[in-house]
Every structure is written in C-alpha cells, then in structure tokens.
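The complex is shown incomplete by one protein chain, all other protein chains being positioned as in the whole.
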Amino acid sequence: MSPRREKLTSPQTRIALARGNRPVQHLQPVPGPVDTEAARALFRAQRRTAVRTVVVLSVLLFGLSGSFALFPELGEIRLAQVPVSWLLLTVAVYPLLFGLALWHVRSTERLEGEAESVDRGRSTARGPSRRRVDRRRRSKGDSSTGGEAT
Amino acid sequence: MTWAVPAIGLVLVTSLIIGVYGVRAARSTSDFLVASRRISPNWNALAIAGEYLSAASVLGLAGLLLKNGLGTMWYAVGFTAGYVAVVALVAGPMRRSGAFTVPDFAEYRLGAPRLRKLCGFVVLVIMLLYLVPQFKGAGVVLSLVSGTPYWVGVLLAGLVVSGSIAAGGMRSATYVQAFHYLIKLAFLAIPAIYLVVHAGADTRTEALHPEWETHFPQTTPVEFSVATDFTLNEPVTVLTPQGEELELPAGSHSVARGTEYVFPAGAPIPHPEDLPVLGSQRWSTPLLDVGGYPLFETWSTLLAITLGCMGLPHVIMRFHTSPTARTARRVAVGVIALLGLFYLFPTVYGLLGRVLTPHLVMLQGTDTVAVVLPAHAVPGSVGTLLTAMVAAGAFGAFLSTSSGLLLALAGGLSHDLFQGSVPRLRLAVVIGACVSVLLALPAQMIDINVLVVWAFTVAASTFCPLLVLGIWWRRLTLPGAATGLIVGGVTATGAVGWSILLPTPSGWVTVLLAQPAAWTVPLAFLTMMVVSRFTRPPEWAEHAVLRLHSP
Partner (left out) sequence: MRQVHALRVDLQDGLHGRNVGAAVRRLRRVLAVDGVMLADLDGPVVAHGARPNDEEIEGVLFQVFEYGGGARTRLSDGTSVCAVPLHVADELAGALVATGEPVETDVEAAAALVSDSLDHAALRRARDRIAAADLRTLRAQISPHFMHNSLAVIAALVRTDPDRARQLLSDFADYLRYGFSDKGDYATVADELEATQTYLELQRARFHDRLDITVRMAPEVLPVAVPFLVVQPIVENAIRHGLERKEGRGHISVSGFGEGPLCVIEIEDDGVGMHPELARALLAGTGPEARSVGLANVDQRLRAVYGPEYGLMIETALGEGTKVTVRVPRFAPGVVVR
C-alpha cells in the first residue's frame, strides 16, 4: 500500500466511525413461508426426527456408562487381551455415533426432499413463484395500516 | 528435546504462510471462477475438527487418563457426541437463519438487539474458561521443550497467537485449521503407533493389565515442582541429590517444593492422596470417579460436554461457512468421523504412560505425558524426533483453537459488548490474549480437561437452551430467553467459580459444584420455558421458526 494514499469515506461513515458505537438497527421483517400449513407439517416432522436422534443418543451414552456401573464383569472379559469395557469406550462407540448422525441426516434430507417436491408441484400449478417475491418485499409496517397495495 | 523448538517453529511459519496467502491465489479470469466456487465440505470438516481439537484433546486426555483412569475417555466420547447433537438440533437451522454468532441468532429469532450485550457477556465467560487451559497447555509444552519456566511459556504463547492474528494469519482460517487437523492427527498418531510397536510385548501386556502393580521401570530422578502429599505402601530407599541414601517408611509423606529424590528401579510408585491408585479397580473401571459418585459424575460430564458443544461460540460460527443447511449438516457428520479417528490415539499415551512414566502422577504434571513419554520409551534420536512431533502437534492444537477462540472472543467484545466499530477488533484480540495469559499463570496445577469441561458446562447451561428452544419451540420469548440465560449463566459460573476458588464441603455438595451440568442445564431450560409461558411471543415468531426448517 502506498503511503501517499489518503483514506476517505462518506461524511456519514466518518461520523459514525468516530462516534464508535452503533445505533440500534431497525429490524427488517422475517419473510413468511409460502404455505404455512405445509411448513408446519415439515417442522413437526423434523422435530420428530430430532427427538428420535436425541433419544437414541441418550440411550447410547447413558446406557453404555450405566452398563459399566452395573456389570463390572465387562472389565474382566478380554478380547485380544483388551478388556471389553475399554474397547467399547475407546473404539466401538465412535462408529456408532457416526452411524447415528448419518441416519439423522438421511432422514431429514428425505423429509426436506419430499417437502420440496410437493412445493415444486404446487408452485408450477400456481404459476411462477412471483408471490414469494412480493411477500418478501412487504415491509413490516404494512400490516398495521392498509398500507400499499401489494 | 532439541528438535522440538524447530518443529514448533516450522508449524508456526507454515500456518502463517497459509493463513496470510491462502491456497488459492488466482491469476487469470478463469481462476476467478475457481476462487468463487464454494469450498468443498471436506475442507470445511477438516477445518472444524482442526479448530475443535484443542490442547484438551491432544494433551489433556492422555494426562487425565494416566491420573484418573480409563473413565477419562468419556470426555472424548462427549466431545464427539456433541457433534451428533449439533447435527440433530442446530447445524441446519442455524445455517438457514444466516446468523454468524449466537447473538446474531438471538437477534434473528427474538428480534432483540438488546439481548446482544447479555449474549456477548456469556461469550466472554465461555471463551475465557476455554482459553485459559489452551494457554496452560501451550505454556507447559513450550517450557518443557525450551527448558524455560512455565510463565515464560505462557507469555510466549500469548505473544505468538496474538501476533499471528495481527499479521493476518487467520485470513484464510479454513485452510490453516484444516492444516492443523492433519498436523495433530499425524503427529499424535505416528508416535502412538511407533510406541505401541516398539514397546514390546511385556510393556503392552502390562499396559492392558492395570491390576498389576505399578512401579518405576528404571532408576528415576524425580524433582517435585510443587509441595506434594503422597502415600507409600512399603518402605523405599531413595537417593538424595547429595548421594545419601534415605529410607522412606511406609505411610504418608509430605515433601516440600523443590525436593529431589532418585527412586530405584522396581520401587512401587508413591501415589498422591485423593487420587485413585494407579491401576486399581477404581482406575480401570471406565467411569469418571473423582468425588466418589461415578455414575453421577459420568452422566453430568456427558451432559455438559454433549450439550455444551452446540453452545460453543466458535463451533456455531463455522456453520456459516457452508453454503446451505444441507451441507452444514453433512459437514458436521464428517467432523464426527474425523474426531472419532483422532480419539483412538490419546488412550495409547495414557495406558503406556502408566507403565513407563508413572511418576508424572506424583509430580502433578500428567498433562505433559504425551510429550514426555516418547523420549522415555524410545531412547536416542528417534525418541527425540517423536517428542518433537508430539510437541509440534500439541502446539498446532493450541494455535488453531486459541486463534479461533480469541477471534470469537474479540468479535463478541467489539461487536456485541461494546458495540464498537471496525478497528477495535485487533485491540480486542490483544485484550483477550492478555487476560487469558494472566489467568493462565496461576492455573498450572489445574488439569486442562477440568477447565475445558467447565467452559462446556457454561455453554450447555446458557446458549444450548437458547438455541434448542429458539429453533424447536415457537413459544420462546425475549424475557424467557434473557432470564434463562442469566439463571443458567450465574448458576453454572457460580458453581464452577466456587469449586475453583473456595474450599468446598465434602460429599455430594462437592460433586454438585464440580459437575454442575446435571442441575444447571435443566434449570436453565425450565426457566426459559416457564418465563416464556407467562409472556407473549411476537406474532412473527412462528414464521421465524418455520423458516429455519424449510428447505
């Protein structure tokens, strides 16, 4: 960088930077889904999948540690000299965790794929997805008075 | 130790070059297209794993395994399981929200810029709790390989990491951290495999049979760097530095700091009081047992780590790098595979350490076992080389994690806490590094993993409920989230702070204070839900939630 160059900004930026703190920004609206009912159904399905995965994960972790407490024999049985409980904890658990995560991803991707294909079918029936754009551009204030015609 | 310093220097310089220049510098227009193409999920997964595997994993696990026993590996399982929870609960929705940080998400979901300060403060606490052990690890390694006192090592680590960030060493953070994952994996795995092969059948068998008594494998000079209380089961004759023989009778002993003894080969290892006897039933049962309630401690720690992972600010940030929610989830699955691969190796150091370097337990220096072990096990230049590798790997772990943490901390400080503008980020990095160094100085005696788990506990009691309820529960409100954050943050930090700073009563209370996740996490969830029930969510809340789940 050349030392002779001068640093410049617009006056608004200069003042804002010199002031050093940001004013609270005005919130922009969150766009709503095209089809609320379908989005709700998808949400519920996703939540079921998430709960299922979390339950399996808890059973795996708490169950494994619980079985170590309940069955100390697991430390006596050896597989190629190594106690089984050690093998379970330091090796076997990782593929299980990986498999569980993979299962979850497969399930949610299938759910999303189904939802997408339904959505696509709907929007081609209704014409191009013009509506989506209109909704997104509506500013939040519009709901409070009649506002502009969209 | 002679090769360790150049090895660390090499890791540092390579990281800086990658960080500043990146891998892709395109020179023609067609390369422009290459540069604009999104990064492959594999790189991203490597980078996340690289940032996530900290000193706690590279040094701490092996050390704690040597000291407390096999149950320690639950930490590693928790660190990995945390990503299963991330895949299931936050990765995709977080990416769809477009939020880069947790405060961003709070703003998206609850529409409250005012919550930022509170979130910024929580980020500060979590990141500091996480940074201190990193600096401790780096200080230990640097002082070990260069022969300087601990405080010099910590100070040096602070200078190195803030200097490398200031020099632009994290501009291409993805590539730097991916590189660091490979360094860590290679430099921990290669010595581990070599050690196992080289150790010989006897050592291997002994490592796998902890019920056999632990004794000094060879004549070992021991210098106590801190005052220590230990117990001897049978009398031992040691040599003092003056060459006199001294008979230590069976029973309790207190030695002052700076005492030097030479233990003869075959002597049983004295074990410090309150620690499990190396190789005892308590040591070899794979449960975390420090306070006497193994199942509770294990479960509470698992809860803290698994749920805390998703609340760690630097973990959340990485999902912003994925172009879509789908790739974000897939990247997280890749991370699980990479973590699982890595965590196969720390066990080796812990188990061999019990046989070959058991005196570290007595010295309260178990965090160094991975670095010390190779030289003990393999004499000569190969041992030196292996030590250099592990030291460089540990330093890589420190560098990538602490850079990521410092940037997250500095971002929180400058953007959320003080709502400052651009040029203060560098200042915030320097402040963050200074504070961490200062806090790390008195932390030499605290185990790396204990501190890291506390960081996870605070994350699990604050940001985890905020994210989980924010993503999956439409009725979460701003007052609910704020109260929950305060309650979870205060109880978790309070319990943790108490057990660090104040004497604790024995029994259940100690365990509840040292492993608070089992009650602080449900408490935080409950507070958010109850307060939210009494307040009304904004009418656009449902849209905000549904959008997180629609492709």
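In this document, chain identifiers A and B correspond to the written order of the chains, with residue numbering beginning at 1 in each.
Quick note on the criterion: a residue touches a chain if its C-beta (ideal position, glycine included) is under 8 Å from a C-beta of that chain, and two chains touch if they have at least 3 such contacts.
Note that the coordinates shown come from a computational prediction; the quantities given were computed from them, not determined experimentally.
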Hidden-chain contact residue, picked from the options B:145, B:222, B:369 or B:407: B:407
Option touching the unshown chain, where B:80, B:321, B:347 or B:368 are the choices: B:321
Per the touch definition above, residue among B:53, B:99, B:513 or B:531 touching the missing chain: B:99
Contact with the hidden chain (one of A:9, A:67 or A:81): A:9
Sites on chain B contacted by the missing partner chain, in the whole complex: 21-22, 24-29, 31-33, 35-39, 43-44, 98-101, 104, 107-108, 111, 168, 170-175, 320-323, 407, 410-411, 414-415, 421-422, 425, 428, 538
For chain A, the residues touching the chain missing from this view: 1-2, 4-13, 15-17, 22-23, 25-31, 132-133, 136-137, 139, 141-145, 147-148
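Basically, only the chains that are shown with their structure count from here on.
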Centre distance in Å when chain A and chain B are each reduced to the mean of their C-alpha atoms: 25
Residues of chain B touching chain A in the complex: 70, 73-74, 76-78, 80-81, 83-85, 87-89, 92, 108, 111, 113-114, 204-205, 208, 281, 284-287, 294-295, 298-299, 302, 306, 326, 329-330, 332-333, 336-337, 339-341, 343-344, 347, 418-422, 472, 540, 542-547, 549-551
Chain A residues within the chain B interface of the complex: 16-17, 20-22, 24-25, 27, 29-33, 36, 39-40, 42-43, 46-47, 49-50, 53-54, 57, 60-62, 65-66, 68-69, 72, 75, 78, 81-83, 85-86, 88-91, 93-95, 97-98, 100-102, 104-105, 108-109, 112-113, 115-116, 140
